[in-house]
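All remarks here apply to the structure that follows.
The block that comes next holds subunit A.
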Amino acid sequence: MVKYFKDILLGFWTIMVGMKITMDHLFQKKVTMQYPERFDPIDTGFMPDNSRNKLFVDIDDCNGCGGCERDCPVNCITVETVKTVPSDGPITIKSGAKRTLWVLKHEIDYSKCCFCSLCVESCATSAIFHTKEFDYSGYDRNELKHDFVSYSDEEKQKKLDNFVAYQIVKKQEDAAKKAADEAAKAAAAQITK
Partner candidate 1 sequence: MLEALFYIFAAMIIGSAAVTAFTKNILYAAFALLFTFFGVAAIYVLLSADFLAISQIMIYIGGILVLIIFGVMLTTNVSIVDIKEGFTGKTSFIIAGIFSAITCIFFIYLAFKMPFINHAPKDVKLPNDSTIKPLGKLLMTNYLLAFEVASVVLLIAIIGAAMIARRHDD
Partner candidate 2 sequence: MGNFVFDLIGKNIVAALVICIIPLVFILPYALIAILGELKIGAWMQDRVGPMRTGWKGVLQPVAEVVKLLQKEDITPTIANKPLFNLAPFIVFIGAFAAFAVLPFSEKFIPSGINLGLFFVFAVGSFAVIGIVMGGWASNNKYSLLGAMRSVAQIISYELPAGMVFLSIATIAGTLDMQTIILNQSGPIWNWYIFGGPQGGAIKFLFIPFFVILFIVYLISSLAETNRTPFDIPEGESEIVAGYHTEYSGMKFAMFFMAEYANMYVVSAIIVILFLGGWSSPFGTSFMDGPIWGIFWMVGKAFFFVFVQIWLRWTLPRLRVDQLMYLGWKVLLPLSIACFMAIAFLAMIN
Partner candidate 3 sequence: MGIGLTHYLILSGILFAIGLFAVITRRNAIMVLMGLELILNSANINFIAFSRFGGINLDGQVAAIFVIVLAVTEAAIALAIILNIYQNYKHIRIDEINKLKE
């Protein structure tokens, strides 16, 4: 009997304690940060190092090997390249290695990207990496495709033309070389005769 009344009083008392706690919290400072107005990861620059956000390709460091394109599980990366020609001079990529390919197109479709980070793993020159940016949107799905190559169409065309021209030149050179070789061979054969 005593326990019955004790329980009632205790129940009442605990409810009062609980209500006091919620009442205190009613007037406390709120912890919510209004998202677009205040954006702590960018405002304070704090974002974990291993966070996987929007990708960025440093095209000056990319040798166009296409490893990222092959490793991408959702096929969101498109890479188009053309070979360099000797007339371009001694060009290197940022990390110092010799550039063998011009990258004409390096496009990432963010509407497909699953942020698996496999492209980052596969890149030999660490040209592709995650940035700190993660919220982006577009009114059209094509707006979510991003091409990192900044050459103009003329430059691209020139590079292609260069390559084609170089192919012709090289063919001629090869032919000449071949002819010269054969001539040399013939001469050598004559001498041995």
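The rule is short, and it goes like this: a contact is a pair of C-beta atoms (placed from the backbone, for glycine too) under 8 Å apart; a residue touches a chain by one contact, two chains touch by 3 or more; residues count from 1.
How these were chosen: all candidates are chains of the complex that A comes from, given by their letters.
Keep in mind the model is a prediction, meaning the values are calculated, not measured.
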| item | value |
| --- | --- |
| Options 1, 2 or 3: the chain contacting subunit A in this complex | 2 |
| Subunit A to candidate 2 touching residues, read off their complex | 8, 12, 15, 18-19, 21-23, 25-32, 34 |
